[in-house]
Structures are given as C-alpha cells and as structure tokens.
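What follows is a single structure, written as structure tokens, with notes after it.
In this view, the complex is presented without one of its protein chains, the others remaining in place.
As written, the chain order gives the labels A and B, with residue 1 at the start of each chain.
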Amino acid sequence: MTADATALTTHGPALETHGSGGMGNPVLGMLLFITSEVMFFAGLFAAYFSIRAGYTEVINSVSTHVWPPTQFQHLLNPFTLTTESGALNLILPATLILLSSSVTCQLGLMAIRRNDRRGFVRAFAVTLVLGVSFLLLQAFDYSVLMHEGLTMGATTFGTTYFTLTGFHGAHVFGGALMLSVVVYRGMAGQFSAKHHDMVEAVSWYWHFVDVVWLLLFSILYLL
Amino acid sequence: MSMPPRSRTGSGPLLAGLIIVMVAAVAVIVLAAAGATPQSVWDSFFPVQGVTPATDRSHSTKSLYDIVFYIAVAVFFLVEGLIVFSVFRYRRKPGDDELPPQIHGNNVVEVIWTVIPTAIVAFLFLLSWQTLNTVDAKVPTDVHVRAVAQRFQWSFQYLDGPSSDANVLFTQVIPVGNDGGMFIPVGKPVQVDLLAKDVIHAFYVPKFLFKRDAVPGKLNTFDFTVDEAGTYRGQCAELCGPGHGAMVFDVHAVDQATFDTWFKAQVAQAAATPTPAASGAAQGPVVDLAAQNISYSTKALQAPADTPFTIDFKNDDTGVPHNVAIKDASGNEVFKGDIITGPAEKSYDVPALKPGTYTFVCSVHPTMTGTITVQ
Partner (left out) sequence: MATTTLNPAAPAYRSALYEWLTTTDHKKIGIMYLINSIIFFLAGGILALIVRLQLVIPKDATTIGGLVSPEFYNQAFTMHASFMLFLFIIPILAGFGNYAVPLQIGAPDMAFPRINALSFWLLPLGGALMASGFLATGGAAASGWTEYPPLSGAKFNGPGTDLWIMGLTLIGTSSILGAINFLVTIFKMRAPGMTLFRMPIMVWTILVTSVLVLMATPVLTSALIMLFIDRNYGGHFFDPANGGNAILYQNVFWFYSHPAVYIMILPAMGIVSEVLPVFSRKPLFGYKAFVFATVAIGALGFSVWAHHMFTTGAVFLPFFSLMTFLIAVPTGVKMFNWIATLWRGKLTFSTPLVFATGFLTMFLIGGLNGAFSAAVPVDFAIHDTYWVVAHLHYVLFGGSVFGVFAGIYYWFPKMTGRMLNETLGKLQFLIMFIGFNMTFFPMHQLGLAGMPRRIADYSASAGWTDLNIVATIGGFTIAASILPFLWNVLVSLRSGRIAGDDPWEGNTLEWATSSPPPPYNFDHLPEIRSERPVFDARHGQAAAH
C-alpha cells in the first residue's frame, strides 16, 4: 500500500526536477518572475496613459489636450540624427543595438542546445557587449535631454519619461549582470546541451527586456 | 494514535458566563463613571431607528439601506442558525468511533445555493443602481455654494456663476455656530461644488446620508434639497492630517425669507469697504496669545477684572484663519475678535469683564480653546 521511496523524483542537491511538463524549474521560475515584472511595468504604463490622456496646456487662452508638452516635442523624433541644437540623437541606433542583442542571444541559446559551447559563449559575449552599449547610449541620450530642459521635474512628461525608461534601463542592467554570469560560467565549461537551464532562463529575461523597450520606444517616440 | 480524549465541557459554559459577567461589569463601571445612562447606551445601539434623514434623495438611500439590512439579517439568521445547529446536533458521542456517511457533494444542492445567491445579489445590484440614479441626479438649483476644504477648516463661498474665483460673491469664513456655517434655504435645490486647496478632504453630513471627496485638481459637484429646517453637523471624512478630526462644519437650513435677508447682508458686507483698523495705544494691560498648528500657544490666560485689556494676537498658521472669541460661563459670547489669516498679527481691545472664569475659543476652529481667569 505504501509507495516506494524511489518514486519521489528528485535528483541532485538543487532539487531540479524535470516533471512531465518538460520545462525545468529555473525556467518556470524565471517565466513567473517575468510575469511579475510585466505587471510592474503595467502599473507604470497605466500611470503614463492616464496622465497622457488628461494632460492639457493653455494655448490661446483655451485649455487644449496636447502630448508631449509643446516645449519637448522637438526632442522626440527618433528619425533625426541630431536635435535642433545640434546634439546627437542616438535613440534609434540604441534601439537597433538592443534588438540585435536579442538575435545574438537567441543564436547563443540555439548553439548550446546543440552543444556548441564555443559558439554559445561567443554569442552571449556579443549580447553582453551590445547590451552595455545600449546602456551607454541611453545614458548619453539622457544627458542630451536634460541639457535641453527635459528633467524628472519638468512637467509630468519628464517624470513619466525618466521613470519608464529609467526602470527599463535598470532591468537592462540587471540583465547585463545575469549575462556576465552566464558568460563566466560558460567559459568555465559549466553548461552543456543537457544542462543549461540558466541559459534558457536568462534568454527569456533578455527577450522580455527587449520587448519592453519596443513597447516603450513605440509609445514614447512613435505614438 | 487516536483522537485525544474529549475535554470536559461541563465547565465551559460556566467559564464563558463568568468571563462575560466580568467584562460586562467593567463596562458598566466605566460607562457610569463617564456619565452614561442606560437610555443613552440603549440609544447608541439604534442610531438610525426613528431618525429621518434630512434631504429628499437621502430617503432613497435609507430605503435601500433598509432592504439590504433585512436581507442581511435574514441570511444571517439562516446561515448562523445552520452553523449553531450543526455544532450542537452533530457532536460526536464519546467512544463513537464509527465514521459518519462520507458525502462528497450533491450537485442539486450546490446548484441551488449558487443560483439563489446570484439572484439575490443581482436584485440588490439593480436596486442600488436605480437608487444611485436618484441620489446623483442633477437638477436646476437656486443656490450655488462652493465648499472650500483646507487644512484644517471649511469655508463656504457663494457663487453667481460657474465655479471660479471671479464668481465669488462672498465667503463665509466661520464654518460652525449660529453665525457661521453654510446657510441654505430649506426645501429648495442647492448645488455644492467642492474645492480642495491642499490635500484630499471629504464633505460629509451624516444626516444627509451622503459624502463626496474634495480632490485637488478635480471639481466634484452634487445637488440636494433639505426637507426640514434645522442645523446639520458635518465633518471632513478623508484623512487630511493631524487636524482631521477638528474639521467640522454646520449646514443651516432656514426658511426662504431668513435666507434672503442673510444673503443680502453678506453680499453687502463683502462689497463694503472695510473700516480702517482702530489705531492708537493699546488699552489697559496686554495679554499675549499666539496660534499655530490649530492650537493656541497657551490654554490658560489671566486678565484683570473690571478693566478693558488688550490681547496681542499672533497668527502663525500660514494660510489659516484664526481669531479669539471669549465666552462666559453660561456660553454667551462676550467678545469676538476679527478673523485674521496667518501670518498676521492683531491687537484685540477686549471690554471690561466681571471676575470669573471664561473660555476663549477660535470661531473658525471650535476645538481650539482655553480658559481665561479674570480676577
């Protein structure tokens, strides 16, 4: 009547089980974590849309809905390489860099799935470099914007812009830390086709960070 | 290992009774010490019985409340009754180790007790939606008041147009008392707009069965008609800081003639040029008093009897109106100083007072009080 103790499917000190679902525990855990982060950004986006919908300026003595505020509209065209005052506008290149980093990330994941350890490490190293480049370009962009008068306190547009992009940047930074760990462990030979849960998990996270940026970029710059 | 032996429940009810009696005794003693009477305690338990709410639309609210109440009481007795019944009827007899019938469910019963509650709540929802339309209805109004909420007092501005500073005819600065508060004509529709100057407040009159938030940056407005003449106490109902509990106001519903007279007098007073402040040497001894954070700097003052004296009053509460008024032991007002908005100073010339103990109070904030000993 009692079940055999070996029926308990645990192996290894990390309590990693591959249940009938196929997905490893760390990957499921990361997907759930990403869900919680999606909800965090949802709260910020909800605030942004709510503020945007109600923002008015007095133009010719009439209260008019306008967005972005008139004094900042010139800063938000991503397709010009310089702003009106001659500073470099690098938001589009930064976006393309981040997008490519998702491609290299996926290539690296596919590599380790077929046990190509060298290719995997190289691809992830490139991903890391691209990710850090994005952060540097974003920082440069921030300095340009602040120089032009867009700051955290400069109307709710400034507040929402820097909060949204700032927290995205923080997530990219966290992702970069994770990528570094993956690259380090990869170089130490700790991953193989059979055991690379962390690589899967970090890849998911990196794509998530990229998708959030696409949304942000579209909403802040294009719409 | 089997269940532990049933504890002796024989002493349970006795112990319960003892505890109830002890706690009740403490309650009776403290209540008596505080001056409660059996009647006052009894009345406290029935706050809505026999109390007619004061506005036209509040009757709909009361009816809705009554219906929800009766349904809730019925459900309470039914369900609580089932629990209490089960608890007594199905006790395990000592030594009975046989299992009861292992019933896992019953589809019919489960459907019934899902469908019936759904029907009840659907009914309640429709009823409350209908009542809401009555309570929130907008009607043409004769009187238009803007209730201004600020830490920590209400003031009432009477308007002759849409809510804006340009349309303010006059401001009723004192929120309570016979010569303060919001005057409105009884039986006539009134529109109230809410303006919050600093944080979120809420306009609440319990006898109107109604409240609405005053939110900075948002204009909330509502209409109502008071049925019966009288004075109705109101209070801020959204936490706004330490003085939240002090933000009281009165609504005076008076007959049309009284209202018209009062209204005309207020308009005239607001339009008239203010009389120049009396200058000259302070008369008699000088008493210092200041106001800050909705309280006076001291709660005990001394003043000489039978001779005029001066109160040098300093209002340190920025943006907040204060004054000093003096009442005798029977509550009659013997002096009322001009209201000044801080930061400001004013010297009040107080006439001679007979010896005795008087109360000084702020006309705007009735919780600001102290005692003057005149001797």
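We take it that a residue touches a chain if its C-beta (ideal position, glycine included) is under 8 Å from a C-beta of that chain, and two chains touch if they have at least 3 such contacts.
Predicted model, so just to flag it, every value in this text is computed and none were measured.
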| said: Going by the contact rule already stated, which one of A:L32, A:L88 or A:L214 would touch the omitted chain in the full complex? | reply: A:L32
| said: Touching the hidden chain in the complete assembly: which of B:D56, B:D223 or B:E238 does that? | reply: B:E238
| Considering the entire assembly, which residues of chain B contact the chain that has been omitted? | 1-4, 6-7, 9, 12, 15-16, 19-20, 23, 26-27, 30-31, 34, 36, 40-41, 43-48, 60-61, 64-65, 68-69, 72, 75-76, 79-80, 82-84, 86-87, 90-93, 96, 98-106, 109-110, 113-114, 117-118, 121-122, 124-125, 127-129, 131-132, 134-135, 198-200, 202, 204, 206-207, 209-213, 215-218, 220, 233, 235-246, 248, 294-295, 299, 359, 361, 366-367, 369
| said: For review purposes, identify every residue of chain A that touches the missing chain, sorted by number. | reply: 1-3, 5, 7-10, 15, 17, 19, 21, 25, 28-29, 32-33, 35-37, 39-44, 46-47, 50-51, 54-55, 69, 151-153, 155-160, 163, 167
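Quick note on the criterion: only the chains that are shown with their structure count from here on.
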| said: Please tell me the distance, in whole Å, between the geometric centres of chain A and chain B computed from their C-alpha atoms. | reply: 51
